[in-house]
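Scroll down for the structure; my scribbles are underneath it.
One chain of protein is taken out of this complex; the other chains stay put.
Now for chain A:
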Amino acid sequence: MSNASTSRKADLSRPLVEVRDLVTRFDLRAGLMGKVVGRVHAVEDVSFDIIPGETLALVGESGCGKSTVARSIMQLEKPVSGSIRYDGVELLGGSRQDVLRFRREAQMVFQDPFSSLNPRMTIANTLMDPMRVHRLGSDAELRARAAELLARVDLPPEHLDRFPHAFSGGQRQRICIARALALDPQLIIADEAVASLDVTIQAQVINLLMDLQRERSIAILFISHDMAVVERMAHRVAVMYLGEIVEIGDRRSVFTAPQHPYTRKLLSTIPVADPARRPRTRNLMTEEIPSAVRPPDFVRQKRPMRQISPTHWVRESN
C-alpha cells in the first residue's frame, strides 16, 4: 500500500469508504395482505474501512451476505440502519449530488461477463456510455478514450466495433473492467469477478486488477468465496458468516492465525493444489449452512468484536 504510486493528492491513509453498523434485511411476505412472516437478516452490524490503494476481501459462502454488503454500498439495496461514508460524506440519506459523485467514482464488476454486457451494443458504445452519461467530452474524444481503455486491458483497439458475442469469457471480463475504468474510479467493487473464468484466465485478470490498483491507487472491495485467490491479492480480509463479519484483519494474520472457528473451518476445507497435502482425515459430516431467515419478532443478540492485535479483530461467540 505504502509504495503505491499515485497522481492523486488525496490522503492515502484516510479511509475512502467507512461502513459502520450496516444492517440490511429483506421482508418475507405471505398471504393476501402481504403480512410480514419473516425476515432475511442478510447483513448485521457490518463495519469496515477501505483506504485508497487497498484491497479488502469479503469472503464467505453463499447466503452469508457478502453481495448484499456490496449492493448496499452501491445504493442498489436500502439498508435498515447504519452509515456508509464515502470520502468523508454520508451516503445514506445523502444529497443527490453526493450520490451522483459517488456513482461516478465507484464502479462495479460482476461475476457473469455474459449477462453484464449488452449484446446489442458494440464495445465502443459499451465503453463510451458511462462517459456520455457524465458528459465527459465529444464522441470523437470519448472514442479515443475507449480505445485507450481497451489497450489498457490488453485488447487491440480494432475490437471496438465488435459485439460482445465475438469475445471469450476472459476477454469479456476485461471489457467489463475497461468499462469500470472509464470514469477513472477510486473504488472498484468486484463481486465474484473472476469466479466464472478458467484458471489461467483468472490469473491474468487478477494480475490486471492488481496492476491497475498499483497504477491508480484504486481501492478494491473484492468479494469472493475463493480463499486461495484472496490470499494472493488481498491486503485485508473480512470473513462473513450469517450476515456478520466474524473476523477481520490483515491478510497474513487471518490466514496464518485464524481466530474464529468458522474461519478455521473455511480454511481447512479448501482443496490445496498439492497432492502431498491431501487431508488424511475423513470429514463425513453433513452439517449445512444455516439459514438467515428469522421470525419478524426476532431480537438479535449483539456480539462485540474482540481485538487480537492492532490489525486483527474477531467476533465473540456466545
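In this section, contacts are C-beta pairs under 8 Å (C-beta built on N, C-alpha and C of every residue); 3 or more make two chains touch, one makes a residue touch a chain; residues count from 1.
The rule is short, and it goes like this: contacts and distances are computed from a predicted model.
UniProt lists the omitted chain of the complex under the protein name "ABC transporter ATP-binding protein" (options: "Response regulator transcription factor", "histidine kinase", "ATP synthase F(1) sector subunit delta" or "ABC transporter ATP-binding protein"). Of the listed positions A:153, A:229 or A:314, the one in contact with the omitted chain in the full complex is A:229.
From the options A:31, A:88, A:119 or A:271, the residue with contact to the unseen chain in the full assembly is A:271. From the options A:61, A:105 or A:184, the residue with contact to the chain not on display is A:61. Contact between chain A and the unshown chain involves residues 1, 55, 61-62, 159, 162, 165-171, 198-204, 206-207, 210-211, 225-229, 231-235, 250-252, 255-256, 265-267, 269-279, 282-286, 288-289.
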